[in-house]
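All protein chains but one are shown at their positions in the complex.
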Amino acid sequence: MRRARKGALAALGVLYLSAICAGFLAPYDPAAQDRDLAFSPPSRLHVLGTDGFGRDQFSRLLYGARISLLAGPLGAAISIAGALLLGGAAGFFGGWIDSLIMRAAELFLAVPWFYLLFAVRMMMPLRVEPAQAFLMILSLVALVGWARPARLIRGVVLSARTRDYVVAARSLGASNVHLLRKHVLPQVTGVVSTQAALLAPQYILAEATLSFFGLGVGEPVPSWGNMLTVLQRYDVLSSYWWMFMPAAALVTTILLYSMLAETVHDWPAVR
Amino acid sequence: MTRRRALLALAAGALACTYTLSAAPQTAAAPEWLVTRSDVGRPGGQLVVIERAEPRTLNPVTAVDAPSKEVIARTTADLIHFDRETQQPQPALARSWTVSPDGRHFTLSLRHGIRFSDGEPFDADDVLFSFRVYQDEKVGSPQRDQLIVGEKPIAVRKIDPYTVQVDLAEPYAVGERLFDSLAMLPRHLLERPYTEGRLPQVWGLGTPPQALAGLGPFRLREHVAGQRMVLERNPFYWKTDRAGNHLPYLDRLVFTFVPSEDAQAVRFQSGEADVTTRLSAANFDVLFRDGGGRNYDLLDLGPGLDYTFLFFNQNSVAADAPAPVARTRAWFRQLAFRQAVSLAIDREAIVRLVYKGRAAPLWGHVPPGNKLWVNRTLVRPPRSVEQARARLRMAGFSWNAAGMLMDRDGQPVAFTIVTNTGNTERNQIATIIQDDLRQLGIAVSVATLELRALLDRLLNTHDYEACVLGLGGSDGDPFNEMNVWLSSGGTHLWNPGQPRPGTTWEAEIDTLMRRQLVIRDTQERKRLYDRVQALVAENLPIISLVSPNVLVGVTKGLGNLRPTIFDHHALWNVEELFWRGRPSGAAR
Partner (left out) sequence: MPAVRYLLVRIGHGLLVLLGVSLLSFLLAAAAPGTFADELRLDPRVSPETIAAMQARYGVNRPIAEQYFLWLRSIGRGEFGFSVIYNGPVGPLLWPRVRNTLLLAVPATILAWLIAIPIGAWAAAGRGGWLDRLTIAATTVVVGIPEIVLGVGLLLIAVRTGYFPTGGMTSLDFDELGAWEKMRDVLSHFFLPVAALALISLPVLVRHVRASLVEVLRSPFIQAARATGVPERRLLFRHALRVGVNPLISLVGLSVAGLLSASLVIETIMSWPGLGPFMLDAVMARDLHVVVAAVICSTVLLIAGNLCADGLLYLADPRIRIGRFP
């Protein structure tokens, strides 16, 4: 396990480093169009092939990593932070707090927030720095997305705090903070790490939905999300297999994160 | 003896007369069918057509969306119909008509003995009723605007049960086109709702087929919500072929709803549908390539009537507008700037990359597919970045050390192109333009907005810089686009609703368009419209880019198929279509 953890950390480090040094590593400008070589398969000239405008996929993958490697974990972190706070409070304190927060969660889950995105788009000027705007929108979406993980966390916290030893500890005079830290939170790590591993890729892929409202990363800036939406076209899906590379990159990143999360999960056992 | 026999003969004769007279049909004369000149086919079978969305209503008066109109067009008929192949007016419900020399009065003689799909007879009262409904302001039909000539609604009078007279306030160039696709409504079914003021609410989706009636080749048989609409042959249809067989040949016409373009290609490829008319170039190529063992034909009908273009915001700026807005607007209003942009755009790349070669590059707004109206003498300057730079230099622009374009005041030239999200082709075009203009040192960003949000910006708030959009369709006659070219028009996209034309060339276009609307001489109209095209190509209010080809897929074996670039590409003569060889259509 230790070796795997070191390996995962190193691999992630390499990934983030390549994203940061994309300007150095990328063989081509990600926006440069070589119109005679549109949709050409991997070759010596273009290691991972080209897209519909003849832009080098490998370079776009590297530059796209900058946005996606930030967007995914950022969105997941924001959602989970909110969920921990609210879901934890609901489960821990119970009673009317629980009721209120859970009803609010239902509200947040049900209301069509896409209308809010229309409003945001209207308020934004047309010309915005694409990456910044996208990250801002994503944070907004993540903020609104606290409800689902909150319900899960609340359930776990609820049953954790009713465990015998917690009841016992409380009757011995332990403070809430102590109870939270020692007994309740460790139970929650399982749910949290699972949610994190599932939310991060969802936020990267959420760009497809955001683009519908005009809130995605604008052309020609690449991100793994917008590189993958082109696959929904029948002709691309059936003819150009190399366009799947961003999915491979995404899956690899998430796997590496999962492996790290596993070790975090192990932490309470090392008592 | 003879007298008795004579009396008997007389009585018999009288009896015979009474008998024959009482057995004669109710209507005064025998029905007058229209005899088509197409091949004689065989009856039977069904045709399955892919439709991109479910129709929202079956009410011809209020239908605004394309799927509704397409289905309704198969169940209704008009007075005079334009043959989509020859573009000539043909008698339809009107068996003949005369036009007064000044072009202001049409006298239409209706066919006798025609019945609606429920068996009720059709006559001039239905025609009068139909026009009254379409023109009623309270009903608010979108077709009302097309029945206003010379700023007055046209007047329709009944001369006798089979003759109507239509009077226009001024001569109307297109004359007979007024009547094309204007569905004649059944008075016996719709008069009651109309007088009760609920006409727009009737004939919606849940209406049982018995409550509907029309004069088209088919009538509604069944509607399966969200999936398909099944039409069946109208037994009372008024057309026959040369051999005297009643049309239509097909038993059933099925419209199946497939919302996603890629799913449409798959559905057609699997053989579950017979006709698809909205193939994208990319899917067309996939179907072509995958064609091994195929039993469908893929038809590239050449450039259609649609044209895609880039235009800049040329609305006048409010006095208190922020400086950057005023600055960008000033660039856009300079002809040299627009010319430079037009010179720098690689139209061939757009045709090749976005449409896989199945499109025509445009330098004027009338595409080559519009054979009757296109101005072939327009100059088509080849792409040249150097010439573009020269134009910019002459207009006072310059480049800084990094190669970015600066205007006269040293500000960098940058703007945003907006386009709508639903259309992948336009997004790709915007990306290509973005790269092309990068070579001029202009920093272009691309923003996609959902359609209504986009229209709000374009037409209400005028809060945009440049836009890639498309127009076209209908029949290619300039009278359809009056509102685009008139400076006061609502679709005069770059600067709509001007109280007075803002530039001399817009004023000239106004005059030309108004004139061509009231002249009946086609050659003179062409000359006037040629000049409009030349003015547009010179002054570039819109920078025409490309006109996509019309791509149609049809199962093999359909007889009398005469696909055209005009709507409806494959079904405009649906009553003549028949299956050669197999008795039925799609497999399942």
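Which chain is which? They are A and B, in the order written, and residues in each are numbered from 1.
One rule holds in what follows: contacts are C-beta pairs under 8 Å (C-beta built on N, C-alpha and C of every residue); 3 or more make two chains touch, one makes a residue touch a chain.
This structure is a prediction, so every number in the text was calculated from the model and none was measured.
For the chain that is not shown, the touched chains among those present are A, B, taking the whole complex. When you scan B:T256, B:S342 or B:S487 for touch with the missing chain, the hit is B:T256.
Contact with the chain that does not appear here is found for just one residue of B:P200, B:G302 or B:G502, B:P200. Only one of B:D78, B:E176, B:D285 or B:E450 touches the chain withheld from this view, namely B:E450.
Screening B:V224, B:A321 or B:A507 for touch with the missing chain picks out B:V224. Summarising the interface, chain A meets the missing chain with residues 1, 94, 99, 102-103, 106-107, 109-116, 118-119, 122, 148, 151-152, 154-156, 158-159, 161-163, 167, 170-171, 187, 190-191, 193-194, 197-198, 201-202, 205, 208, 228-229, 231-234, 237-238, 247, 250-251, 254-255, 258, 265, 269.
One chain is missing from the display, and on chain B it is touched by residues 46, 48, 53, 56-57, 59, 62, 64-65, 137, 140, 142, 144-146, 200-201, 204-206, 222, 224-228, 254, 256-260, 262-263, 266-267, 269-270, 272, 422, 450-453, 455-457, 459-460, 469, 471, 474, 480-484, 489-491, 497, 586, 588.
We take it that only the chains that are shown with their structure count from here on.
Here the spacing of chain A and chain B, counted between their Cα centres, is 46 Å.
Residues 262, 265-266, 280, 282-283, 285-286, 290, 346, 349, 352-353, 414-416, 418, 421, 424, 427-428, 430-432, 434-435, 438, 445-450, 453, 463-465 of chain B are the ones touching chain A in the complex. The part of chain A that touches chain B in the complex is made up of residues 31, 33, 35, 38, 52-54, 118, 121-122, 126-127, 130, 211-214, 216, 218-220, 232-236, 238-239.
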